[in-house]
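Just one protein chain is left out here, and the rest sit where they should.
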Amino acid sequence: MAGSALRSSDEIPGPILVVAAHPDDIEVHCGGTLVQLVAQGKRLSCVVCTSGNRGTDNPDVTMQEIGASREREQRAASDIVGVKDLTFLRHDDGDLAFIVPQLREEIVRIIREVRPRTVITHDPYPGDGGGDSCSIYPDHTTVGLVTFQSAFVCAPGPLFYPGHLRDGLRPHKPESLYLVMSANPSVFVDITETWPTKQAAIRQHKSQGRATPECDREMTRINGENGQRAGVQFAEAFRILLPS
Amino acid sequence: MAGSALRSSDEIPGPILVVAAHPDDIEVHCGGTLVQLVAQGKRLSCVVCTSGNRGTDNPDVTMQEIGASREREQRAASDIVGVKDLTFLRHDDGDLAFIVPQLREEIVRIIREVRPRTVITHDPYPGDGGGDSCSIYPDHTTVGLVTFQSAFVCAPGPLFYPGHLRDGLRPHKPESLYLVMSANPSVFVDITETWPTKQAAIRQHKSQGRATPECDREMTRINGENGQRAGVQFAEAFRILLPS
Amino acid sequence: MAGSALRSSDEIPGPILVVAAHPDDIEVHCGGTLVQLVAQGKRLSCVVCTSGNRGTDNPDVTMQEIGASREREQRAASDIVGVKDLTFLRHDDGDLAFIVPQLREEIVRIIREVRPRTVITHDPYPGDGGGDSCSIYPDHTTVGLVTFQSAFVCAPGPLFYPGHLRDGLRPHKPESLYLVMSANPSVFVDITETWPTKQAAIRQHKSQGRATPECDREMTRINGENGQRAGVQFAEAFRILLPS
Amino acid sequence: MAGSALRSSDEIPGPILVVAAHPDDIEVHCGGTLVQLVAQGKRLSCVVCTSGNRGTDNPDVTMQEIGASREREQRAASDIVGVKDLTFLRHDDGDLAFIVPQLREEIVRIIREVRPRTVITHDPYPGDGGGDSCSIYPDHTTVGLVTFQSAFVCAPGPLFYPGHLRDGLRPHKPESLYLVMSANPSVFVDITETWPTKQAAIRQHKSQGRATPECDREMTRINGENGQRAGVQFAEAFRILLPS
Amino acid sequence: MAGSALRSSDEIPGPILVVAAHPDDIEVHCGGTLVQLVAQGKRLSCVVCTSGNRGTDNPDVTMQEIGASREREQRAASDIVGVKDLTFLRHDDGDLAFIVPQLREEIVRIIREVRPRTVITHDPYPGDGGGDSCSIYPDHTTVGLVTFQSAFVCAPGPLFYPGHLRDGLRPHKPESLYLVMSANPSVFVDITETWPTKQAAIRQHKSQGRATPECDREMTRINGENGQRAGVQFAEAFRILLPS
Partner (left out) sequence: MAGSALRSSDEIPGPILVVAAHPDDIEVHCGGTLVQLVAQGKRLSCVVCTSGNRGTDNPDVTMQEIGASREREQRAASDIVGVKDLTFLRHDDGDLAFIVPQLREEIVRIIREVRPRTVITHDPYPGDGGGDSCSIYPDHTTVGLVTFQSAFVCAPGPLFYPGHLRDGLRPHKPESLYLVMSANPSVFVDITETWPTKQAAIRQHKSQGRATPECDREMTRINGENGQRAGVQFAEAFRILLPS
């Protein structure tokens, strides 16, 4: 795959919409690329489907407290990345697969509002989880599959959610999906230059243990390995999916 | 209950939103009142949740054909009543109870768009069906209950379907519900004057057998009986439900 | 209401279909009437939606064992009543409200197979449970509501479950529903003559405590009170619901 | 109904479990009775199914913030009433009807833990909402119906949720349900003596507008009217439902 | 894989059942093979689960109109292929994953009616969509998975949908599944001879843009590439799945 699969973020057309399952997914998987896209003046919108409101092993916090602190951290991280338009859907952590019809309506609406040329989301078919079992968490694959169908099938069709059209939205079809967490990435974006900013953004997610030396090392390892596959120092990996 | 419960349609504040389960429900249950409201210059919007696409005993038509002809008839009837804003949600006939989450989002949105002071819909608690078993069809009680919750709980709350707000809609709380098909109506509207127009509108629903002398007689009987309870010739009956 | 509401079982047209939630519901609520209908040579079919497979306080039996014994008892009771056509749908006890779409397809099919003129089932609107909290068990009201919609809306419509027609079934519309467990019965059937047979049938449901003197007394009391309301010794009570 | 229906809280056997839909439902509908039950030394547990996390018209708060503040207020109110055991289930406000299977498991478990002789909850059949449309909010009737089935059908049966038994819980059947928000209350509890404490508890729910003179007047009116029906100054109204 | 995987349509035993998600799926993916099977005198039945009733970017047509025109085109295409037995299930386009329980009952019934030795359907595990993102549309994988389970697990078991047996259907187990849209086809059928007929059939789907030179070229390319892999001019590709 190597360096030949290297793709410049210049080639990723804006506006860009990122649809992620949980706080920190965005920074961890594509933060370096996003910093570049913002610097290129492209419009960027981010959606976080659950605020991670069950993602703790602390028995003394509530769902509301953990959700609220995750959102604060996500806002701080987004500020560093340069995201201006950040939306929390606030569904319950771990349960996204149970609410697909509702989630799909929300994502279709956002696609029609934001009108992205590029959508970045989780890979709905990430492989078998052997490389990273996190990639097959039901929340992740659900977001990936719903966003995929929304982008290429529902948002472009005026007969899906026609109520949206009454509110002034128009059908819209993104040009491509960039999928993160994939076992089979097809392109790599060189993020060597924006790596320090990405790291700073990731470290905002303190309550998820992201401000520790262990996490720093882990992130350095993963982005470095992607870089190695691409012939650069640090890289982020994407599988591109095009409409049929 | 008698004449003391007579209420003039002048007292029904517009804008008015009617949410009905099937084609013909609107004309049959409140057509005479609507004609008056239109004449009074009030804004009127009508929603039909299913296009009656299984409501036939003719084995040789398809769901599409029956749905399309029901919509044509509904449009003709609405023209006579003077309805300018008519929306078909096109859910499958008989199945509304299976899609409550989706239906609720649609009705909340329409309430936020139309911003009615008065909502007319099916009674969610119409009695036990002894007077008219049609009143307890699941499609009818489902529409009534979903519209009730939408009007008084969801549409007024900015945290229900916050995506609507991004599209420029604002929360809205109707002042009262007028419920049709109720076993315990609380008010009657004198429709003696608009009775011929109501009849003409009902007769548009030919494929539902509404253009026959039998139907004419049945409608005359029901509206006459309501009139008798109210001390006028013809009346329509409503149960009014107010927010708590 | 009194004796004027007395109706002879001669006036209940066959074929008859009974749709009950649990084993013993049939005998307890309409067994005396059914014995008469069988004696009159009318065709009678009975459906039991769940085999009561969780209805025990014995911690040492399994769902399979309790279900199997309940079915044996139901067969013995049905033999005494004279039921030849008895179908167990075997859904899980207590969960009928969770499977309405599947249940409806099954009941529509059976109505199209049996082609009853009369359907006996639970009252979907039995009152508020004040007289007998059993009447508002979700299993009971679910069976009542699904059977009601099936009988008057779905089974008559060729566009509901059109696959049935490919298998040779034809649409069918029953003439009336006789509802049991109602707080507002409209007719009483004199079962004084068939009371001993009814009692014998009820006693077959041993594992539900129906072969005890307490149950005998309770049954005698209830059927006697219904008799008193109807001016006879023993009676069964029904609320009749007709199509609109 | 009058004074003859007056029932002393002495006759309400403990332990008592209250299952309410939202914060404030407990204090508003049975706070005065609960204060007495606590004073009588009875064990009292309270469950609040949703933390009212969408119940605001303030567009600038999040679901987490509103839920957290509602819980703080509920804790303050419970302290005044004397509730030691307070559980928040934290389901989403307005959506309880969508999660009945999960909710039922939770309530059955709590009944088996608390082992109440008396359960207080919303009336699942409160009338048609004419007296108080709040009584037919889907969240309220859902909690009422699920708690009813849990108390009289599921919690007593070892084959419902047998996993509970592995964890040391045993089946349990409460003796009676006391239903609030009913259009047809069957008993009244004299709360004249505990009325000031009840008022103080209600006033804790500030973010729901419960600390205003208008609310004070409204509460005084409702509890006074109930008192009048019972021949005392202030009373709370219940419909009692017994197992069949 | 090459020519060694070439399989003659002679080896595909009839009767054959094709279960496809949308209009045109059949002709596009296996039309050439079907023409041969018909010519060999084998019995062929086709099922189309949704009539593509949201598959348009024309904002001025209704779901009914688009569905009806797609069915007309499908009938014209089926006529050319020689399909005599064509069934439309008419579920809503894009929503098949939401109705799996209902869909499964329908497909099991059709398998028991048609009693196919071979079932052709979408691959439920088509790969990751990299070759053709259309292959992972939820409608396609849902039809594939439901048909797979229906064919090998449910249709053969008399305890699945026992109501079918009452209507005279008998359990049935197909011998093999031929899956289309697979990233890993195992056999290729030489369709060089029937290629012109296949093209004519595809061109009937005008409203899907199938009567254009671009589509002709695309179809020629795909079938030609499959041919190349099989060592013939034009071929269709299948992944065969056998019961365990």
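The chains carry the letters A, B, C, D and E, assigned in the order they are written, with residues numbered from 1 in each.
Following the convention adopted for this analysis, a contact is a pair of C-beta atoms (placed from the backbone, for glycine too) under 8 Å apart; a residue touches a chain by one contact, two chains touch by 3 or more.
As the structure is a computational prediction, the values presented were derived from the model and not from experiment.
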Next on the checklist: In the complete complex, the chain left out here touches which of the visible ones?
Outcome noted: A, C, D, E
Checklist entry - Where the complex has a chain not shown, which of E:R70, E:H140 or E:R239 is the residue touching it? => result E:R239
Item to check | Among D:E113, D:D132 or D:E193, residue touching the chain not depicted | outcome: D:E113
Checklist outcome for this item: Where E:V61, E:A76, E:L165 or E:I222 are the choices, the one touching the absent chain is E:L165
Next on the checklist: Tell me which stretches of chain A touch the chain missing from the display.
Outcome noted: 53-59, 61-63, 66, 93-95, 97-98, 127-130, 132-134, 136-138
Next on the checklist: Touching the absent chain: which residues on chain C qualify?
Outcome noted: 51, 53, 62-65, 67-68, 71, 88, 90, 92
Checklist entry - Contacts of chain E with the missing chain: which residues? => result 100-101, 123-125, 127, 145, 148-149, 152-154, 156-160, 165, 171, 182, 184, 186, 239, 241-244
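In this section, only the chains that are shown with their structure count from here on.
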Checklist entry - Touching chain C and chain E alike: which chains? => result B
Next on the checklist: So if I look at the partners of chain B and the partners of chain E, which chains show up in both lists?
Outcome noted: A, C
Checklist entry - Between copies chain D and chain E, what's the superposition rotation on C-alpha atoms, in steps of 5 degrees? => result 180
Next on the checklist: Can you compute the centre-to-centre distance for chain B and chain D, using the mean CA position of each chain? Integer Å is fine.
Outcome noted: 35
Checklist entry - If you average the Cα atoms of chain A and of chain D to get two centres, how far apart are those centres in Å? => result 42
Item to check | For chain B, residues that touch 2 or more chains besides their own | outcome: 53, 62-63, 101, 127
